[in-house]
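Omission of a single protein chain aside, the complex is shown with its protein chains in their original locations.
After this line comes subunit A, so read on.
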Amino acid sequence: MENAIEIRGLVKEYKDFKLDSVDLTLPGGCILGLIGENGAGKSTMIKCLLGIIHKNQGSITILGRDADKELADIKEDVGVVLDDVGIPDTFKYKQINSVMKCTFRNWDEAVFEGYMDKFGLPKNKKFKDFSRGMKMKMGIAIALSHNAKLLVLDEATNGLDPVIRDEVTDIFYEFTRDEKHSILISSHIVSDLEKLCDYISFIHKGRVLLNEEKDILLEEYAILSCTEDDLSELDPDAIRGKKSGKYGVQALVKRDGVPAGMNLSPVTIEELFVFMIKEIA
């Protein structure tokens, strides 16, 4: 199966920030979580992907097609939700439906209405009177209602209450049941990504630190709780980060670099990320 997204050597320069030779692959039928702190470059990467901003260098392929040449056509098959949903203030459900029906070839009114009901969105309320959470839900409903093959979500679950976030996560998971469907999701709510994603990519200060299958990461790394002396006896290559505390040291380690018998506990993606960033800093 072809990759849903292939980014090679992506460079985007600003005065005080640079997205530096980013390589990223989202295999078809998978969910890739893009994790990074604020200002890491997640949104910049996504905007370059969608052609909202111009890249300085690099190639981008979406659903097997060259984004430089066929971007407008590709967008028929891409559903996008950014952190801010832009719809004219005075539009209600009916107007939004009319516009989207004329915009997307594969717009499905019944599916859109279904998501409006599922998310409990009022049909007679103007968009400007929606709460932030309702606006995000509207954005998600629109993205899911034109038979997209790829969803690109940039902080799309921010502002949603935990119950709806859980529901939306289930919907995204359901979306990828079809092996032709893929999702690229960026967030700093790492717990959502941990539940949902097959692949994880860490981005920090414009560079991709890691791009790996989630299960492999969780198997490969662990948290070691020990003393400084014990830690100093380990192979330095096995240690990816450490945190000293009152009761000893916690270190992010590669399991195969740690002798048996040491106190290892499973690592979460969030811990993995925090330790790696602190180590770089």
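Points to keep in mind about this one:
The rule we apply is simple: a contact is a pair of C-beta atoms (placed from the backbone, for glycine too) under 8 Å apart; a residue touches a chain by one contact, two chains touch by 3 or more; residues count from 1.
Throughout what follows, contacts and distances are computed from a predicted model.
Only one chain is not pictured, and the protein name UniProt records for it, out of "Heme chaperone HemW", "ABC-2 family transporter protein", "Electron transfer flavoprotein subunit beta" or "3-isopropylmalate dehydratase small subunit", is "ABC-2 family transporter protein". Contact with the undisplayed chain is limited, among A:11, A:53, A:171 or A:274, to A:53. Between the chain not shown and the residues A:88, A:122 or A:266, the one that touches is A:88. The omitted chain makes contact with subunit A at the following residues, 47, 50-54, 71-76, 78, 80, 82, 84-91, 95, 98-105.
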